[in-house]
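So the structure is just underneath, and the comments pick up after that.
Left out: one protein chain. Kept in place: all the others.
Right after this comes chain A.
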Amino acid sequence: MINVEGLTRTYGAFTAVDDVSFVCQPGRVTGFLGPNGAGKTTTMRVMVGLTPPTRGRVTIGGHLYSDIPNPGRHVGVLLDASAQHAGRTGREILTIGAQTMGLPASRVDEMLALVSLSDNEAKRRLRNYSLGMKQRLGIAHALLGDPSVLILDEPANGLDPAGIRWMRGLLKGYADRGGTVLLSSHLLHEVEIIADEMILIGRGKIVAQGNKQQLLAGSTTTSTLVTSLTNDQLAQALQAKGFAVTPAGEGLKVEVAPVEVGRVAAEQQIVLTDLRSGDGGLEDLFLQLTSDTQRETLPEGAPA
C-alpha cells in the first residue's frame, strides 16, 4: 500500500504539489487523475525517491522508498517509457533490470511474452520503437521483479485500443491477486473503467477522491437524453407536463431527471430506444473541479 502524507514540493516560488495526502490500498487500482501539469508526475517522482519532498513524506508498504533494499523486487515503477538509452535493444534493457535485481535471464523472456513483444521486436533498439511498444516494454520492466506495488505514470499513453484493453485486464488481474496499483492519467475515460478508487488533482491540490459512486453522489442529474420510436409524440407529452424539450441529434434533450422522462413514456406507452443522463457525469465533475486549473476555458453549454 502507498501512503502519501501531507506532501508538498515547491520549486522556488512555484508549488508543484501542495499538501497532498491519500492512500492506495492493496487489492485495488487507484486512478490518479488530473490535467497536464497538475502535479501527478511530481508526486510519483517523490514516491520513488527521485525528487526529495519539501514537506511531508510517502511510505510504500510502511517504508520510505530509499529504505527498501533492492526496491525493484517490491515496487514496480514506470515513470517515462522513453527514459531509456535509445541505443539499447528492448531485450538488453530488460536484461540490465533483471541483472540489477538479481533475477534469472528467463524472467526477461517471461516478461517479453507477457507484454506481447516478439523476439524480433525485442532485438530492435529502443529508438526504433513506437510509443506503444515503449509502453509495453516499460510495463514489462515494472513487472520484472514481481513487485507487490505498481506505480505507473500515464501507462496507456500511446497504446492502441486493443493495447489499452489488454493493460486494463493485466492491471485488474494484478490488483485482484492483492497487488497495489497506482496509475495516473489525464484521460478520464481510461481511468473510469479500470480504477476502483479515484484521486482527482488540480494545480497541486487534491480536489476530490473516492470511488465513482461517491464522486457522483454530490451532483444531481437535471437533464436527460432520450430517443424513442415516436419522438414527436414524446416531445408533446413531455411539454404538456411542463418540461423543456429541445431536439438533440436523433433524439431529444429534456431538462429533467431520466426517471421523469421514463414515467411519461410509460404513461403514454411510448417505446424508448435510449434513455440516459444528459450530464457528463464524471467528466463534467472532473472539468468542474479542475476548471480553475484548465488551460482552456470551455464555451458555455459545450457538449460533454
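Just so we're on the same page, a residue touches a chain if its C-beta (ideal position, glycine included) is under 8 Å from a C-beta of that chain, and two chains touch if they have at least 3 such contacts; residues count from 1.
The rule is simple: contacts and distances are computed from a predicted model.
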{"item": "Listed names \"tRNA_anti-like\", \"Transcriptional regulator, PadR family\", \"ABC-2 family transporter protein\" or \"Dihydroxyacetone kinase subunit L\", matching UniProt entry of the absent chain", "value": "\"ABC-2 family transporter protein\""}
{"item": "Residue of A:S21, A:S82 or A:T273 touching the missing chain in the full complex", "value": "A:S82"}
{"item": "Option touching the unshown chain, where A:K40, A:H141, A:H186 or A:R203 are the choices", "value": "A:H141"}
{"item": "Where the missing chain touches chain A, by residue", "value": "1, 25-26, 45, 48-51, 60-63, 65-74, 77, 79-80, 82-88, 92, 96-97, 99-102, 141, 148-149, 180"}
